[in-house]
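Got a structure for you, written out below as C-alpha coordinates; questions coming shortly.
One protein chain omitted, others in place.
And now, subunit A:
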(Lines give C-alpha, C1' and ligand atoms only; values in the text may rest on other atoms or scores of the structure.)
Protein backbone atom coordinates (compact mmCIF):
# COMPACT_ATOMS: atom_id res chain seq x y z
CA UNK A 1 0.00 0.00 0.00
CA UNK A 2 1.20 3.47 -0.82
CA UNK A 3 0.84 6.27 1.64
CA UNK A 4 1.39 9.93 1.06
CA UNK A 5 4.83 10.76 2.39
CA UNK A 6 5.22 14.05 4.20
CA UNK A 7 8.38 16.03 3.66
CA UNK A 8 11.15 14.99 6.13
CA UNK A 9 11.17 18.30 7.93
CA UNK A 10 7.42 18.23 8.38
CA UNK A 11 7.54 14.65 9.54
CA UNK A 12 10.10 15.56 12.19
CA UNK A 13 7.84 18.36 13.30
CA UNK A 14 4.95 15.93 13.55
CA UNK A 15 7.03 13.44 15.52
CA UNK A 16 8.14 16.12 17.93
CA UNK A 17 4.61 17.32 18.48
CA UNK A 18 3.44 13.75 18.94
CA UNK A 19 6.16 13.12 21.48
CA UNK A 20 5.23 16.22 23.44
CA UNK A 21 1.56 15.35 23.39
CA UNK A 22 2.11 11.82 24.63
CA UNK A 23 4.75 12.80 27.16
CA UNK A 24 2.43 12.89 30.20
CA UNK A 25 1.13 9.41 29.38
CA UNK A 26 4.65 8.12 28.80
CA UNK A 27 5.80 9.50 32.12
CA UNK A 28 2.85 7.86 33.85
CA UNK A 29 3.68 4.51 32.27
CA UNK A 30 7.32 4.89 33.21
CA UNK A 31 6.33 5.77 36.72
CA UNK A 32 4.04 2.76 37.09
CA UNK A 33 6.24 0.16 35.42
CA UNK A 34 9.81 1.27 35.65
CA UNK A 35 10.01 3.34 38.79
CA UNK A 36 9.26 0.56 41.31
CA UNK A 37 11.78 -1.62 39.53
CA UNK A 38 14.50 1.02 39.67
CA UNK A 39 13.65 1.73 43.29
CA UNK A 40 13.92 -1.97 44.07
CA UNK A 41 17.29 -2.17 42.36
CA UNK A 42 18.45 0.90 44.30
CA UNK A 43 17.33 -0.41 47.67
CA UNK A 44 18.78 -3.85 46.94
CA UNK A 45 22.24 -2.31 46.87
CA UNK A 46 21.93 -0.89 50.39
CA UNK A 47 21.27 -1.90 53.99
CA UNK A 48 18.23 0.33 54.10
CA UNK A 49 15.16 -0.63 56.16
CA UNK A 50 12.20 1.40 57.35
CA UNK A 51 13.66 1.33 60.86
CA UNK A 52 16.90 2.94 59.75
CA UNK A 53 15.31 6.34 60.22
CA UNK A 54 16.20 7.41 56.72
CA UNK A 55 13.90 8.10 53.78
CA UNK A 56 14.33 5.54 51.00
CA UNK A 57 15.82 8.24 48.74
CA UNK A 58 18.78 8.68 51.05
CA UNK A 59 19.43 4.94 51.21
CA UNK A 60 22.67 5.53 49.27
CA UNK A 61 24.33 6.40 52.56
CA UNK A 62 23.83 2.75 53.57
CA UNK A 63 25.54 1.44 50.41
CA UNK A 64 26.97 -1.99 51.15
CA UNK A 65 29.08 -2.98 48.14
CA UNK A 66 26.72 -5.66 46.79
CA UNK A 67 26.71 -7.42 50.15
CA UNK A 68 23.04 -8.39 49.69
CA UNK A 69 23.89 -10.27 46.52
CA UNK A 70 26.91 -12.00 47.96
CA UNK A 71 24.87 -12.94 51.02
CA UNK A 72 22.18 -14.32 48.77
CA UNK A 73 24.65 -16.67 47.10
CA UNK A 74 25.57 -18.21 50.45
CA UNK A 75 22.16 -18.03 52.15
CA UNK A 76 21.34 -21.72 52.73
CA UNK A 77 17.82 -20.88 53.89
CA UNK A 78 17.19 -19.03 50.61
CA UNK A 79 18.45 -21.90 48.49
CA UNK A 80 16.47 -24.49 50.42
CA UNK A 81 13.35 -22.32 50.10
CA UNK A 82 13.99 -22.07 46.37
CA UNK A 83 14.44 -25.83 46.14
CA UNK A 84 11.23 -26.39 48.11
CA UNK A 85 9.36 -24.00 45.84
CA UNK A 86 10.67 -25.91 42.85
CA UNK A 87 9.59 -29.25 44.36
CA UNK A 88 6.09 -27.92 45.02
CA UNK A 89 5.91 -26.68 41.45
CA UNK A 90 7.23 -29.89 39.95
CA UNK A 91 4.63 -31.91 41.83
CA UNK A 92 1.64 -29.55 41.75
CA UNK A 93 1.65 -28.19 38.20
CA UNK A 94 1.89 -31.58 36.43
CA UNK A 95 -0.68 -33.04 38.85
CA UNK A 96 -3.04 -30.14 38.18
CA UNK A 97 -2.38 -30.45 34.45
CA UNK A 98 -3.04 -34.19 34.27
CA UNK A 99 -6.12 -34.02 36.48
CA UNK A 100 -7.40 -30.99 34.58
CA UNK A 101 -6.82 -32.70 31.24
CA UNK A 102 -8.55 -35.89 32.39
CA UNK A 103 -11.53 -33.92 33.66
CA UNK A 104 -11.65 -31.80 30.49
CA UNK A 105 -11.66 -34.96 28.36
CA UNK A 106 -14.50 -36.30 30.48
CA UNK A 107 -16.47 -33.07 30.22
CA UNK A 108 -16.00 -32.75 26.46
CA UNK A 109 -18.66 -35.47 26.11
CA UNK A 110 -22.23 -35.29 27.29
CA UNK A 111 -23.35 -37.17 30.38
CA UNK A 112 -26.28 -36.81 32.77
CA UNK A 113 -25.77 -34.15 35.44
CA UNK A 114 -22.90 -32.55 33.56
CA UNK A 115 -23.92 -28.98 34.39
CA UNK A 116 -24.13 -29.63 38.12
CA UNK A 117 -20.79 -31.43 38.22
CA UNK A 118 -19.29 -28.64 36.18
CA UNK A 119 -20.39 -26.04 38.73
CA UNK A 120 -19.19 -28.14 41.63
CA UNK A 121 -15.82 -28.64 39.95
CA UNK A 122 -15.26 -24.93 39.52
CA UNK A 123 -16.07 -24.10 43.14
CA UNK A 124 -12.59 -24.61 44.67
CA UNK A 125 -11.28 -21.90 42.38
CA UNK A 126 -13.82 -19.44 43.78
CA UNK A 127 -12.89 -20.06 47.41
CA UNK A 128 -10.75 -17.30 48.89
CA UNK A 129 -7.27 -18.85 49.34
CA UNK A 130 -7.14 -17.79 52.99
CA UNK A 131 -10.43 -19.59 53.63
CA UNK A 132 -9.15 -22.63 51.78
CA UNK A 133 -6.09 -22.46 54.02
CA UNK A 134 -8.21 -22.62 57.19
CA UNK A 135 -10.29 -25.39 55.69
CA UNK A 136 -7.28 -27.58 55.00
CA UNK A 137 -5.76 -26.57 58.35
CA UNK A 138 -8.84 -28.09 59.97
CA UNK A 139 -9.00 -31.10 57.69
CA UNK A 140 -5.40 -32.08 58.46
CA UNK A 141 -5.58 -31.77 62.26
CA UNK A 142 -4.61 -34.97 64.04
CA UNK A 143 -8.22 -35.27 65.21
CA UNK A 144 -9.53 -33.93 61.91
CA UNK A 145 -11.68 -35.40 59.13
CA UNK A 146 -8.77 -36.70 57.04
CA UNK A 147 -7.61 -38.94 59.86
CA UNK A 148 -11.21 -39.93 60.64
CA UNK A 149 -11.72 -41.06 57.06
CA UNK A 150 -8.41 -42.94 57.05
CA UNK A 151 -9.42 -44.59 60.35
CA UNK A 152 -12.76 -45.77 59.07
CA UNK A 153 -11.17 -47.10 55.87
CA UNK A 154 -8.29 -48.93 57.57
CA UNK A 155 -10.16 -49.96 60.72
CA UNK A 156 -7.32 -48.73 62.93
CA UNK A 157 -7.33 -45.42 64.73
CA UNK A 158 -5.20 -43.07 62.64
CA UNK A 159 -3.72 -40.06 64.40
CA UNK A 160 -1.21 -38.68 61.97
CA UNK A 161 0.02 -35.23 62.90
CA UNK A 162 0.00 -34.04 59.32
CA UNK A 163 1.03 -30.46 59.79
CA UNK A 164 3.71 -31.20 62.38
CA UNK A 165 5.65 -33.65 60.26
CA UNK A 166 8.09 -31.98 57.83
CA UNK A 167 7.32 -34.28 54.87
CA UNK A 168 3.59 -34.71 55.51
CA UNK A 169 3.14 -30.98 55.96
CA UNK A 170 4.62 -30.36 52.53
CA UNK A 171 2.32 -33.02 51.08
CA UNK A 172 -0.71 -31.47 52.78
CA UNK A 173 0.18 -28.07 51.40
CA UNK A 174 0.53 -29.50 47.90
CA UNK A 175 -2.82 -31.30 48.20
CA UNK A 176 -4.45 -27.99 49.05
CA UNK A 177 -2.86 -26.28 46.05
CA UNK A 178 -3.88 -29.08 43.71
CA UNK A 179 -7.42 -28.99 45.10
CA UNK A 180 -7.72 -25.28 44.57
CA UNK A 181 -6.09 -24.88 41.18
CA UNK A 182 -6.98 -28.01 39.20
CA UNK A 183 -10.30 -26.31 38.29
CA UNK A 184 -8.48 -23.46 36.55
CA UNK A 185 -6.43 -25.94 34.55
CA UNK A 186 -9.61 -27.86 33.77
CA UNK A 187 -11.38 -24.72 32.60
CA UNK A 188 -8.59 -23.60 30.27
CA UNK A 189 -8.00 -27.08 28.87
CA UNK A 190 -11.72 -27.66 28.31
CA UNK A 191 -11.85 -24.47 26.25
CA UNK A 192 -8.96 -25.82 24.19
CA UNK A 193 -10.51 -29.24 23.87
CA UNK A 194 -13.86 -28.10 22.50
CA UNK A 195 -11.95 -26.03 19.94
CA UNK A 196 -10.44 -29.12 18.33
CA UNK A 197 -12.20 -29.54 14.96
CA UNK A 198 -14.63 -32.43 15.23
CA UNK A 199 -14.32 -33.30 11.54
CA UNK A 200 -10.63 -34.03 11.93
CA UNK A 201 -11.31 -36.32 14.85
CA UNK A 202 -13.98 -38.12 12.81
CA UNK A 203 -11.59 -38.35 9.88
CA UNK A 204 -8.96 -39.90 12.13
CA UNK A 205 -11.53 -42.40 13.42
CA UNK A 206 -12.51 -43.35 9.88
CA UNK A 207 -8.84 -43.90 9.09
CA UNK A 208 -8.72 -46.45 11.89
CA UNK A 209 -7.18 -44.48 14.76
CA UNK A 210 -8.21 -45.71 18.21
CA UNK A 211 -9.19 -43.22 20.93
CA UNK A 212 -5.67 -43.03 22.38
CA UNK A 213 -4.11 -42.53 18.94
CA UNK A 214 -6.65 -39.82 18.16
CA UNK A 215 -5.80 -38.11 21.42
CA UNK A 216 -2.06 -38.17 20.80
CA UNK A 217 -2.00 -37.39 17.07
CA UNK A 218 -4.88 -34.94 16.73
CA UNK A 219 -6.16 -33.57 20.04
CA UNK A 220 -2.87 -32.84 21.81
CA UNK A 221 -1.13 -31.15 18.86
CA UNK A 222 -4.20 -28.96 18.29
CA UNK A 223 -4.18 -27.99 21.97
CA UNK A 224 -0.48 -27.18 22.09
CA UNK A 225 -0.89 -23.41 22.37
CA UNK A 226 -3.52 -23.58 25.07
CA UNK A 227 -1.53 -26.16 27.02
CA UNK A 228 1.50 -23.90 27.03
CA UNK A 229 -0.63 -20.97 28.19
CA UNK A 230 -2.21 -23.03 30.97
CA UNK A 231 1.15 -24.35 32.14
CA UNK A 232 2.75 -20.90 32.03
CA UNK A 233 -0.04 -19.41 34.13
CA UNK A 234 0.18 -22.15 36.73
CA UNK A 235 3.99 -22.23 36.86
CA UNK A 236 4.13 -18.50 37.51
CA UNK A 237 1.29 -18.60 40.03
CA UNK A 238 2.56 -21.68 41.78
CA UNK A 239 6.02 -20.18 42.15
CA UNK A 240 4.40 -17.47 44.23
CA UNK A 241 2.47 -19.94 46.42
CA UNK A 242 1.74 -18.22 49.71
CA UNK A 243 -1.66 -17.58 51.28
CA UNK A 244 -3.10 -21.08 51.67
CA UNK A 245 0.26 -22.43 52.69
CA UNK A 246 1.01 -19.71 55.22
CA UNK A 247 -2.31 -20.22 56.98
CA UNK A 248 -1.89 -23.99 57.07
CA UNK A 249 1.68 -24.21 58.31
CA UNK A 250 3.17 -20.74 58.55
CA UNK A 251 6.12 -22.23 56.67
CA UNK A 252 6.68 -24.75 59.44
CA UNK A 253 7.31 -27.03 61.15
CA UNK A 254 10.62 -25.20 61.34
CA UNK A 255 11.24 -24.24 57.75
CA UNK A 256 9.84 -27.50 56.30
CA UNK A 257 7.25 -25.76 54.13
CA UNK A 258 8.98 -22.43 53.73
CA UNK A 259 8.76 -21.37 50.11
CA UNK A 260 10.31 -18.28 48.55
CA UNK A 261 7.24 -16.15 49.21
CA UNK A 262 7.02 -17.25 52.84
CA UNK A 263 10.73 -16.57 53.33
CA UNK A 264 10.41 -13.12 51.80
CA UNK A 265 7.36 -12.42 53.95
CA UNK A 266 9.25 -13.35 57.09
CA UNK A 267 12.29 -11.32 56.13
CA UNK A 268 10.05 -8.35 55.46
CA UNK A 269 7.86 -8.49 58.56
CA UNK A 270 10.10 -10.12 61.12
CA UNK A 271 13.69 -9.40 60.17
CA UNK A 272 12.93 -6.07 58.50
CA UNK A 273 15.97 -6.29 56.22
CA UNK A 274 14.41 -4.64 53.20
CA UNK A 275 17.56 -4.22 51.20
CA UNK A 276 18.10 -7.96 51.23
CA UNK A 277 14.42 -8.61 50.38
CA UNK A 278 14.74 -6.32 47.39
CA UNK A 279 17.76 -8.29 46.20
CA UNK A 280 15.90 -11.62 46.51
CA UNK A 281 12.84 -10.27 44.77
CA UNK A 282 14.93 -8.93 41.90
CA UNK A 283 16.75 -12.24 41.49
CA UNK A 284 13.44 -14.09 41.33
CA UNK A 285 11.97 -11.58 38.91
CA UNK A 286 14.89 -12.22 36.58
CA UNK A 287 14.46 -16.00 36.81
CA UNK A 288 10.70 -15.81 36.19
CA UNK A 289 11.16 -13.37 33.30
CA UNK A 290 13.56 -15.74 31.57
CA UNK A 291 11.04 -18.55 32.02
CA UNK A 292 8.23 -16.35 30.68
CA UNK A 293 10.21 -15.31 27.60
CA UNK A 294 10.99 -18.95 26.93
CA UNK A 295 7.30 -19.86 27.21
CA UNK A 296 6.27 -16.97 24.95
CA UNK A 297 8.72 -18.09 22.28
CA UNK A 298 7.33 -21.60 22.37
CA UNK A 299 3.87 -20.13 22.16
CA UNK A 300 4.69 -18.01 19.14
CA UNK A 301 6.10 -21.06 17.42
CA UNK A 302 3.04 -23.12 18.27
CA UNK A 303 0.75 -20.43 16.92
CA UNK A 304 2.27 -20.75 13.47
CA UNK A 305 0.10 -23.85 13.21
CA UNK A 306 -3.52 -22.70 13.32
CA UNK A 307 -6.25 -25.21 14.03
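Throughout what follows, a residue touches a chain if its C-beta (ideal position, glycine included) is under 8 Å from a C-beta of that chain, and two chains touch if they have at least 3 such contacts; residues count from 1.
FYI, contacts and distances are computed from a predicted model.
Student: Which of the following is the UniProt-recorded protein name of the chain this complex doesn't show: "ABC di/oligopeptide transporter inner membrane subunit", "Imidazole glycerol phosphate synthase subunit HisH", "Multiple sugar transport system ATP-binding protein" or "NADH-quinone oxidoreductase subunit K"?
Tutor: "Multiple sugar transport system ATP-binding protein"
Student: Sort through A:204, A:230 or A:245 and give me the one touching the missing partner chain.
Tutor: Answering carefully, the residue with contact to the hidden chain is A:204.
Student: Mind listing the subunit A residues that contact the chain we can't see here?
Tutor: Touching the missing chain: residues 197, 199-200, 202-210, 213, 217-218, 221-222, 305-307.
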